[in-house]
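As you look at this complex, bear in mind that one protein chain is not there, while each of the others sits in place.
Each chain gets a letter, A, B and C, in the order it is written, and its residues are counted from 1.
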Amino acid sequence: MKWAVVVFPGSNCDEDAAQAVRETTGDVVDLVWHDATDLSEYDAIILPGGFSYGDYLRSGAIARFSPAVEAVRREAGAGKLVLGICNGFQVLTESHLLPGALLRNNHLQFRCEMVELVVDNNTSPFTRAYQLGERIQIPIAHGEGRFHADPETVEDLRKRGRIAFRYAHSPNGSVADIAGILGEGGNVLGLMPHPERAIVDWMGSVDGRRLFQSMHQYVEEGLADARANA
Amino acid sequence: MKTFDVEVRVWLKPSVFDPQGHAVEQALHTLGFDGAQNVRIGKYMHLTVTGETEAEARKSVEQMCERVLSNPVMETYAYELKETVV
Amino acid sequence: MKTFDVEVRVWLKPSVFDPQGHAVEQALHTLGFDGAQNVRIGKYMHLTVTGETEAEARKSVEQMCERVLSNPVMETYAYELKETVV
């Protein structure tokens, strides 16, 4: 399979994400500049962390208008996997590919530390390698990660199993301790924590590996099925 | 073509917690400004726009506000527009 | 004791570079809002204060603005104050 990592002006976890994919899956990864208009050759697309356009105005507010985000919208509609990490999650909510918004942390500070997450869904293409209810260690690094949505939306997310990860102890005041949510079709995941920073021993946790491996496995199975049917 | 001065205010909907407003309120109380209450903090933007008519300019400002300058998921906006006196 | 509604606007002094305004202006141009110019982004705050008289309330708002709500080293402020109609 082939991955794209979209690079916006101000992205800064693009290389980290690409490196994590290579390390955990051995797949090919391209870094794609935000003016790309066609991403159809990729099986999975990552919107990486960072400060696209300086996070001025609102995080993700300006990046959302990039041609690449239009292309992502198309591929998401076609069922491709889209993973938004941190700033990528913010871009996804700003562009309404995911519901809600990410607001300033309730304590007003940027916060970078290892946090404990609870896996709330282990049937999605992103989470199938985890156990339901499993506690995993993944670092966060954000100033605007407080997930907000109106109560009906949150209830709907909960009912449909679209909350992928919750914080064991919320570091930012997110409603329902939400750390990551799935899009309606289950093929888009936005999450504030950084799985690409939990890949090898010396990082302090390797719990992020299985997220990329889940995606790899899901896509490879689909590709194998497609070949078998052809 | 006319030029207009525009002031846009954007603030969080009442249902959304505003930690910054809360922190500033606390700070004001600590400094003895006990009467300060209900502090909410938003954004104030100033810009100039051009348009053939005021109506056209208003339309473009509204589009900017809805598409870029505010996020309706959690924010509300208001603006004032005046023709620039040269 | 009366209560007043206060709206405060704080913005960067003209000589101070406003990176946020600059980035937003660029973005507006990319989106086709070519007429948008001189974008400056500041803060908009709403609060209520109390005071025996309007003059007293104004004085306290001015103190708040100077000590907490703005940094006079680089920012300027303006405010409007109206007695709250109950």
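In the analysis below, a residue touches a chain if its C-beta (ideal position, glycine included) is under 8 Å from a C-beta of that chain, and two chains touch if they have at least 3 such contacts.
To be clear about the criterion, contacts and distances are computed from a predicted model.
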* Can you pick, from "Cobalamin biosynthesis protein CbiM", "L-cystine transport system permease protein", "Phosphoribosylformylglycinamidine synthase subunit PurL" or "Acyl-CoA/acyl-ACP dehydrogenase", the UniProt protein name of the chain not displayed? -> "Phosphoribosylformylglycinamidine synthase subunit PurL"
* Structure fact -> Of A:G10, A:G161 or A:G222, the residue touching the omitted chain is A:G10
* To do: Determine which one of A:E94, A:D177 or A:E196 touches the chain that has been left out.
  => A:E196
* Structure fact -> Hidden partner sits against chain C at residues 12-13, 15-19, 22-23, 26, 66-68, 70-74
* To do: Can you list, in ascending order, the chain A residues touching the missing chain?
  => 9-13, 15-16, 19-20, 49-51, 53-56, 109-113, 139, 141, 143, 194, 196-197, 199, 202-203
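We take it that only the chains that are shown with their structure count from here on.
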* For chain B and chain C, let me know how many angstrom lie between their CA-based centres, rounded off. => 9
* Structure fact -> Listed in rising order, chain B residues that touch 2 or more other chains are 43, 68-69
* Asked: What are the residue numbers in chain A that touch two or more other chains?
  -> 57, 62, 65
* Asked: Tell me, which parts of chain C touch chain A in their complex?
  -> 19-20, 23-24, 27, 30-31, 41
* **Of all residues in chain A, those that touch chain B in their complex** => 57-58, 61-62, 65, 93-94, 100-101, 103-108, 148-150, 173
* To do: Over in the complex, which chain B residues touch chain A? Could you list them?
  => 15-17, 19-20, 23, 43, 68-69, 71, 73-74
